[in-house]
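Sending over a structure as structure tokens; questions will come in a sec.
Removed from the display is one protein chain of the complex; every other protein chain stays in position.
Per-chain residue numbering starts at 1, and chain names A and B are given in the order in which the chains are listed.
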Amino acid sequence: MTAKRVTFKLNGVTLEAPEGQLVIEAAKAAGVEIPHYCYHPALGNPGNCRLCVVEVAGAPKPMVSCRTQVREGLEVYTDSEPARRAQASSLELHLVNHPLDCPVCDQSGECGLQDYYMKFGRYDSQVREAKEHKRKRLEIGPHVMLDQERCVLCTRCTRFTEKITKTSELGIFGRGHKEFVDLAPGQRLDNAYSGNTVDLCPVGALTDKDFRFKVRVWYLDQTPSICADCSRGCNVSLHTNTKRPWHDEGRRLARVKPRHNPEVNQWWLCDEGRYGFKKFDEDRLGRVMRLIPYRRELAWETALDELASELRRELEALGPEGLAVVASGALSNEDWAAFKAFFVDALGCKRFLFAPQPDQLGIEDDLLRRKEKVPNLEGGKALGFGSAVASLSWERLEADLEAGKIWGLYLIERDAARFWGAKASALLSKPRLVVWQGPWKGRTGELAHFRLPATAHIEEDGHFTNFEGRIQAYQKALEPLGQARPDWSIFEGLRQRLGAAQKAAR
Amino acid sequence: MKILTRHFDNPKLHELETYRALGGYQGLAKARGMAPQAVQEEVKKSNLRGLGGAGFPVGMKWSTVPPPEKAPERFVVANFDESEPGCFKDRVLGTRAPHQILEGLLIACHAVSARWGFVFIRGEYADQYDILKKAVAEAEAAGLCGDVKVRLMRGAGAYICGLDTALLETMEGKKAWPRQPPPFPTVVGLMGKPTVVNNVETLSMLPHILVNGGQWFADIGAKGDPARRIHPSGGTAVYSVSGDVERPGIYEFAMGTPLRQIIEAAGGVRGGRALKAVIPGGTSTPPLAASEIDVPMDFDSLRGVGSFLGAGGIVVLDETRDMVEVSHNIERFLAHESCGQCTPCREGSEWTTRILERVLEGGGVEPDLANLRRVGENIAGKVICALGDTVGMVVRGYMKKFPEDFAKRLPAKPAEAAR
Partner (left out) sequence: MSHSLSAEQKAELEAWRTYYPYPIMGLLEALRCVQGWFRCVPPEVEPHLAELFSTSVAHVHEVATFFPFLTRKPAGRHRVGICRGLSCAMAGSKDISRCLEKSLGAREGETSPDGRFSWEEMECLGACDHAPALLVDERLKGKATEEAVAKLAENLK
């Protein structure tokens, strides 16, 4: 049942909103910011920070907008003199015991206290008393650092661990001005979603161990993207550091933050997705290489010419039956279209393997994490690359390789050699042609005939289709490393070289 | 006029036999012969108001409990968490007349059709806990509890539990962070069920109202004056009198009795000293100057002079008392007891205390007074419960009525020094 829409006045402007909507939300929808710490749409409105106070016509005192509901004829002022004074005085009390250690605080630049002081505070300090001291630099889990002095006790983090992860590692202990946030005895903040507490913390009390002191946030650029670490497709923002390349050990990607999407990941991101980003700057394939018969670097045009002519030769001699393609679900929808045009339409290839190696399945839970650790198996399925088309299993591939039934093996991102271990060299020495394509070196990369560097998804525009069939766009955040180019352009380059003749082979 | 303390000269009043011989449990019997609705009406007629400090009309509170068809499970809680500095009347009532409390609780249970009655008692009242436990056992053995199960629960040292919603949180096994009504406890209370929380003195009045009738009780109290927004307050109140008086103790008087008369009953100011100030309702209520003690002691008359009846904790301060010390003592208490939930109160109560501390230690500066006033005003009206409002109200009260005590602890203003 949809709520009745009513009209109310916000700062003198007549607006419509669903009856019963919280004023803080209705204001947000109208583009009016009301300062707040404790309120969070996913975690409720305990109303303890008392910062979101507004003037309500007819009310004898300021009202907290996180607990005031919109009703017909309501008149709210967020920017009147009494409202502004109430907000500023609440903020002042938040800062009485705050250590003001902004120069050494990692939250600087994205701190709720700094931002609100500039927007809603701007008073002169009247504090003559010494600050309360609490514990600092506490490593409370693998990813999160706690500074109790900076905490404003908004209880967002404790409500997150209580309500969302249901792990309750954190609590507000003690009473009154002596109270502090901390781990419960014997606990560690090591749940699979611990990094979200850092996002939720409006101040510098919870900071990211990985990101701390690496680079100031104002040097970072943000690009909307999709997490590629499982098939959920969590919406993320990539924070890249290209303005200060000498910071953070030269890493281009400084951190990953979740982007709110109510349909996919709400406000959250799992720690695996959040902290897995270092791989984008590590062990990458940079150069186009041919390793067999002898090792040499190639220009793209030469490599594609050579590979296309070898594929044509073997295909004409041995037929498409002996060509096997192993691909992960890391391809974008654009890649999948080019993949189909090349392998199916141009080459007539019939033998595909899309299943992850058995050791490549992750943990699944009822919050976000999915067991397929690739983003876009669905995009392939939409083009017919479902399990029905995947005529190979890992066992069958291994058997066919041993039996010499496969003349060509084209591997895209699935590091088969790592999975096969000691058997890998023997198995990969059987086909006449082994191609390794993808963003990373991988073990297979050392044993292939051709090594084709592809872009990681953060270096291109594209779309993934998540496990529910939702098509989501991601944007290019960084330039490709070395010679890497998108998978689709590699497939397309090969297809054009193979000529129109094979087109009819379907 | 004595109602609750009428038989306090009897040393065996706490025993069931004696209590019954003096007419005890007749009110319960009468109530049980009436429909719950009729009991509520009788109590409404009596103008009984909550004596824990809020002064809310009891009958009206009960009538907000949804009908049993809508919510079959409902509770009554006797609030015996007396912790306001200056108040000790509940302790004496519990020591001397535990059955009076219990009978009141059982009447309230009947009036709202509750099958569970609780007594929440502060942990430091261990003797009173034992006395009450024995009384419950006696009443149960005598079949007086009927189908009501009575359960006691002890606190563990937190003033804020005396506030109904904080008390309910505590009873639910949580820390005592007050809830933010609405909904009010009579609709969503203990474990989400409709719950009536009444102070033990309030409950003690019920047997007498049932026996003698609501009109009798109303006639005893203050009549009220609608033109001056003074509502009637039925019956009597039991005052705790302490501080600089000759005979500290409890004194029962009809609602509306002038404060002066109560202080005189306690023997007046000790040692023949002059009166400087009186706290009328416990230390959370602003002080009255010596000139203001002719005020009638009822909820609304006191509001008219900028203070509150509170829980009737009268503290007498003689001419030797320094109001900076007094207000520091009270603010330190409030900061210690602030639950920590709302930022303005948590930070503001401590800040206020520390400013006063610095002033007491001789480090006061000229802007301190304005700042004390400002900090208090910045907490007031912006927090969930009344404790935060009290922080500013108290220090403002002392600064307003005794400015010379504050002024003499601050460096003279340059203009005055030059003179």
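Keep in mind that, in the parts below, contacts are C-beta pairs under 8 Å (C-beta built on N, C-alpha and C of every residue); 3 or more make two chains touch, one makes a residue touch a chain.
In this text, all values refer to a predicted model and were calculated from it rather than measured experimentally.
Taking every chain of the complex into account, the absent chain touches A, B. Per the touch definition above, the residue from B:Lys30, B:Arg154, B:Arg273 or B:Arg303 contacting the chain not shown is B:Arg154.
Note on the undisplayed chain: of the listed residues B:Asp127, B:Asp294, B:Glu319 or B:Glu366, the one touching it is B:Asp127.
Note on the undisplayed chain: of the listed residues B:Arg273, B:Arg303 or B:Arg321, the one touching it is B:Arg321. Of the listed positions A:Gly44, A:Pro142 or A:Gly174, the one in contact with the omitted chain in the full complex is A:Gly174.
Taking the complete complex into account, B:Cys87 is the one of B:Leu28, B:Val43, B:Cys87 or B:Leu163 that touches the chain left out. Counting over the whole complex, chain A has residues 158, 161-162, 168-175, 184-187 touching the chain that is not drawn.
On the side of chain B, the interface with the absent chain consists of residues 73, 82-88, 90-92, 116, 122-127, 151, 153-159, 170-176, 191, 240-244, 248-250, 279, 283, 313, 315, 317, 321, 326, 329-330, 333, 336-337, 339, using the contact rule stated above.
In this text, only the chains that are shown with their structure count from here on.
Chain A and chain B, compared by their mean Cα positions, are separated by 56 Å. Residues of chain A that touch chain B in their complex: 46-51, 53, 60-62, 67, 86, 89-90, 92-94, 96-97, 126-129, 132, 152-153, 172, 174-179. Chain B contributes residues 158, 175, 177, 180, 335-344, 346-351, 354-355, 358, 365, 367, 371, 374-375, 377-384 to its touches with chain A in the complex.
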